[in-house]
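Please see the structure below; I have some questions.
Every protein chain but one is kept in place in this view of the complex.
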Amino acid sequence: MYYNDPKLQYPVRVDKPNPLFAKALQQAIGGIEGEIRVCMQYFFQAWGMRGPKKYRDMLLATATEELGHIEMLATAVALNLEDAPLSLQEEVSADPVGGAILNGMNMRHILSSGLAAMPVDASGVPFDMSHIYASGNGAADMLANVTAESTGRALAVRLYNMTDDPGMKDMLQFLIARDTMHQNQWMAAIEDMGGIAEALPIPNSHPQDEENREFSYAFLGFDKDGAQPVQGRWSSGTSFDGKGEFTSRPMQPLGEEPDLGLARPKSG
Amino acid sequence: MYYNDPKLQYPVRVDKPNPLFAKALQQAIGGIEGEIRVCMQYFFQAWGMRGPKKYRDMLLATATEELGHIEMLATAVALNLEDAPLSLQEEVSADPVGGAILNGMNMRHILSSGLAAMPVDASGVPFDMSHIYASGNGAADMLANVTAESTGRALAVRLYNMTDDPGMKDMLQFLIARDTMHQNQWMAAIEDMGGIAEALPIPNSHPQDEENREFSYAFLGFDKDGAQPVQGRWSSGTSFDGKGEFTSRPMQPLGEEPDLGLARPKSG
Amino acid sequence: MYYNDPKLQYPVRVDKPNPLFAKALQQAIGGIEGEIRVCMQYFFQAWGMRGPKKYRDMLLATATEELGHIEMLATAVALNLEDAPLSLQEEVSADPVGGAILNGMNMRHILSSGLAAMPVDASGVPFDMSHIYASGNGAADMLANVTAESTGRALAVRLYNMTDDPGMKDMLQFLIARDTMHQNQWMAAIEDMGGIAEALPIPNSHPQDEENREFSYAFLGFDKDGAQPVQGRWSSGTSFDGKGEFTSRPMQPLGEEPDLGLARPKSG
Amino acid sequence: MYYNDPKLQYPVRVDKPNPLFAKALQQAIGGIEGEIRVCMQYFFQAWGMRGPKKYRDMLLATATEELGHIEMLATAVALNLEDAPLSLQEEVSADPVGGAILNGMNMRHILSSGLAAMPVDASGVPFDMSHIYASGNGAADMLANVTAESTGRALAVRLYNMTDDPGMKDMLQFLIARDTMHQNQWMAAIEDMGGIAEALPIPNSHPQDEENREFSYAFLGFDKDGAQPVQGRWSSGTSFDGKGEFTSRPMQPLGEEPDLGLARPKSG
Amino acid sequence: MYYNDPKLQYPVRVDKPNPLFAKALQQAIGGIEGEIRVCMQYFFQAWGMRGPKKYRDMLLATATEELGHIEMLATAVALNLEDAPLSLQEEVSADPVGGAILNGMNMRHILSSGLAAMPVDASGVPFDMSHIYASGNGAADMLANVTAESTGRALAVRLYNMTDDPGMKDMLQFLIARDTMHQNQWMAAIEDMGGIAEALPIPNSHPQDEENREFSYAFLGFDKDGAQPVQGRWSSGTSFDGKGEFTSRPMQPLGEEPDLGLARPKSG
Partner (left out) sequence: MYYNDPKLQYPVRVDKPNPLFAKALQQAIGGIEGEIRVCMQYFFQAWGMRGPKKYRDMLLATATEELGHIEMLATAVALNLEDAPLSLQEEVSADPVGGAILNGMNMRHILSSGLAAMPVDASGVPFDMSHIYASGNGAADMLANVTAESTGRALAVRLYNMTDDPGMKDMLQFLIARDTMHQNQWMAAIEDMGGIAEALPIPNSHPQDEENREFSYAFLGFDKDGAQPVQGRWSSGTSFDGKGEFTSRPMQPLGEEPDLGLARPKSG
């Protein structure tokens, strides 16, 4: 069960409202790198957790925090829309800067939301919940979370570099710090579960002698000329998971050309 | 540029066609854990790669392999549909087992594709390219790839456990092995780039003194009663990235209740 | 900002796990009539509210409650999946009842989520955030909320009628009661704002002499034979909003046939 | 069955073509507040209507009208695109106003449709038919219709305020008037069915002694500090439906912390 | 502008209701091969038509017909749902045939629509308007229409083969006949515009000396071994459009390996 406090987790201040930046901030709300995604991802992982209670607790704590981040960003979007133009009237479009604002902003901030945030990305595409990764495998889910926080922090840094509004920079410095923590937190959870090398190959509950081990640590090349594939850490030496030795070679087809036969009568 | 060979990368054989398993296999084609996703993800990462050429080469090699995996699975789906029923006629529905097949299979395998694979998941939902994660940040992208291969291998193992068809088990043993390699490969690439601890916080090009360091390594609790949050590897000791010390504490709101003022005239 | 308590708002108990009912319950999580929708809708309305603080407070309270309803239903789905079959093996499909379970359930509960809830509907279609109605107009939003709770309660009643599991019936009796309250609550909010008749036509801030009043209260017929349209409360008497008199008549086209001219050169 | 007349329901005239306004108008075609939505919603409600024939007739009449509204708006979009620029050539982008047009307009109006309307919203997102609300419950559907016309009229008013083109203003005055009527019409239909208070809680066919009445009229608070929730029309007095008394109180969890046990072997 | 007649274009009769066939019929309503698609495609093509009025008239006529086809199919779905089971009660699931119905039908026909049609396909995926092909190029659009009617007729034939209900077979014989006509009609329209060979390459308004003619009629092979590509009508002789001679050869890359340089500072 959940509770609220009307106050924000961290102050949100906009010194100079900018509707174009409001559009950019939408990526951090409804984008695949955004806060709705991590919030709902952590909640669904928690609600489906079959394992030690501590991971469920941790997921719930951070999911709850992320809900407050959506709130902060939604507030930031609304504040950036304060002085947005509402019309295309000639006097405005004669002014290139005014015109620029109308051209660049998300028109649905005027037409659909009444100058408030929406659960869409910077292109106006609604967030779609298929991006909630919750597989029931703890290690896979923690990795999905590090990934989400990595693209999330990259996005927050790009937003930080895009603006020179002091209030927005202050808010983003907080959100970037939280992304730093959350990347570390999910990696720490993997350590807590035994470490990343131990976890691989995910799911590590599946006996590796039921996979085709000839191909388990082979880096395969598909070069047209049959050349040896590009070498690196991945082509020789002990595998990352410590359970095999990397090799490399060009691939040749092992199967035949498939033949599906003719279409059946009445199959249209 | 690309080339093809009509032969399959690995043999695909179905001993006893099963339309219900054809539906399940669709998840590995058009699901978010599936082969279209990794194929297109690696291609887009390669095509946008701004960095050492070796990573582009490696991405292209594996993307090209994944295209062949979609082909193998599409062949497997078509073979599993060989004897699928095409009608609801009374004699069939009087037979509960026959009825079960019609009930359980994806009807669009009859209605839309003519007994062939489609780029949809096990629920029939078409794959949507928003799942192609390619951020332009190398470490973030490699992590996204490990994540994709983790859910991919979990899926392949679940499919393996679901069937007892020897041909299908053989094919899945190969695909599971390749997922083992690919998980290792992307982690090895991160090592090649300097290692995961070094890479964090992603993007590590952003100076950490421009984030709000008070919150960079703090595990925050949001317990209703203000209790200390759940402890673990994430709440004390050196952070995973080695750049800070984990702390933990309950969170209090630092911001105020937002006040957006009244709606503007003519904003509707 | 938000807080959590690991306890559920109301007890969730499943006496006889049923994977088919797990699939049905997904509609109440990720369906357009479901709890993610109302939760996020009330949050976005609150976060964008430009008006008296009390409405923001009320929206936040109920949004927070709805988050707990998603949690209850996610728990119910996981519990209903406890004994779900994981394979298609012959011994199972020889048993028509066992086969029925495999045929009827959402296979992604096995393949994708590890026997847990997902943010999808009963057909497996992911929830899409375009369904979050938050227009910035208070009366429109309250009406959208009554509508959401109406389809939500209809869904909960249908689920209640579908199951005979005592635990599930008990949980649904609670959720149905909350939908009763929430329907009343949003209508009461409209009363608090002045009443529904007063609110109409939404937005009532737009001066009605800037609409084409000849058509503001006319019920128009489009019968092929030019017949008078069907009569009812909507065709005569004072309009619902009290600001006009209903009339009715068959419509005739008032415009001309459009002529867009020829395609421009180089327009392709 | 249906018929057409090549003439428009109401004249559509554009005095000064504006590609940016064409983009805005798309929201009224393919947006969730738009005409495709109401058209298809009323048709599907009519085609599935199980109840007195007069409601089916009314729904068919208005659905048929809405089809003509899509046509009017599609014509308006095409006319606004008459002089749209087709190239990015230097001389154009050196001109800030010309550049502004290219920047602000929907490029797919050039690239995909040949200067004509598309079934997309102002962000270019295609309309998705999940927004067709047709529940089979008459009162729920009528409420969904009032809601649709409310956001529809808010949108039309915002478009009206955005333009100063006399032809467009004239067309929008007509469409706004029709939205006025349709809001009144669906509320009148609810009156015709017995009135909104009587209809609540929807579906009113479900016996209220099969819901958990302790919670049917209670406004619950989720304040972190256990404070009494915000008071208003919704917290005391007779409920809107006249079937209970509003109360209010802070909520405490009544359920326990869920325990899903450990993951099953072979569940991946 | 449009008109309606409450009668159906052709009789719709269901002799033995079958909820599984109701699910199958949904493909013809909300599938990409279905009637919503052709209806809206022809309307949008008509509304954007810049060319001889007769094509607009023809498109409007057939679009209007297709609206009546959606209506027929929606009626057929509702009639097939007449006796659908509403509960999972034990006595039903003990009966494998009853269980089969519950397992195979679209549960949202019970949960969401009240036993009526929805704008979704046979998998329950909502129709998405991006499938409305209307390019502004007459020949391209007519070809898109033949294509739509081809998949539409294939679907109708598959539905016809699937059922043995005399009423449904009669309805489908009518719809199949209309698809026959519509395929012929759009091809006839292309003849009316000058013929398909003349129309190619679409758009034929673009001067062919502004394309790279070396590649305009060459069938290129991408065989791994550099083999000559498969021969047929497409590899030699006069091209279909009569404007060139087919040739064939294996392709070699003409470009270089791309080098995008390093990522820019501050690009994240």
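Couple of notes before you dig in:
Labels for the chains are A, B, C, D and E, by order of writing; each one numbers its residues from 1.
Keep in mind that, in the parts below, contacts are C-beta pairs under 8 Å (C-beta built on N, C-alpha and C of every residue); 3 or more make two chains touch, one makes a residue touch a chain.
These figures come from a predicted structure and were not determined experimentally.
Although it is not drawn, the missing chain touches A, B, C, D, E when the whole complex is taken into account. For the options D:119, D:203, D:229 or D:244, the residue in contact with the chain missing from this view is D:203. Within the set E:72, E:88 or E:120, the residue that contacts the chain not displayed is E:72. On the side of chain C, touch with the chain left out of the figure occurs at residues 154-155, 157-158, 161, 224, 266-268. Residues 1-5, 47-51, 53, 86-90, 93-94, 96, 99-100, 102-104, 106-108, 110-112, 114, 120, 123-126, 135-137, 203, 205-206 are the ones on chain D that touch the missing chain. For chain E, the residues touching the absent chain in the complete assembly are 3, 5-12, 32-33, 54, 57-58, 61-62, 64-65, 72, 75, 78-79, 86, 110, 114-116, 125, 128, 130-131, 133, 135-137, 139-140, 143-144, 146-147, 149-151, 153-154, 157, 160, 170, 173-174, 176-181, 183-185, 187-189, 191-192, 196, 200-203, 206, 208, 210-224, 229-234, 239-241, 244, 246, 251, 253-258, 260, 263-264, 266-268.
Criterion: only the chains that are shown with their structure count from here on.
The minimal number of chain-to-chain contact steps leading from chain B to chain C is 1. Taking each chain's centre as the mean of its C-alpha atoms, chain C lies 30 Å from chain E. Centre-to-centre separation between chain A and chain B, using Cα means, comes to 12 Å. Multi-chain contact residues of chain D (touching two or more other chains): 3, 5-9, 32-33, 57, 61, 64-65, 75, 78, 114-116, 125, 128, 130, 135-137, 151, 154-155, 157-158, 161, 222-224, 251, 253, 255, 258, 260, 263, 266-268.
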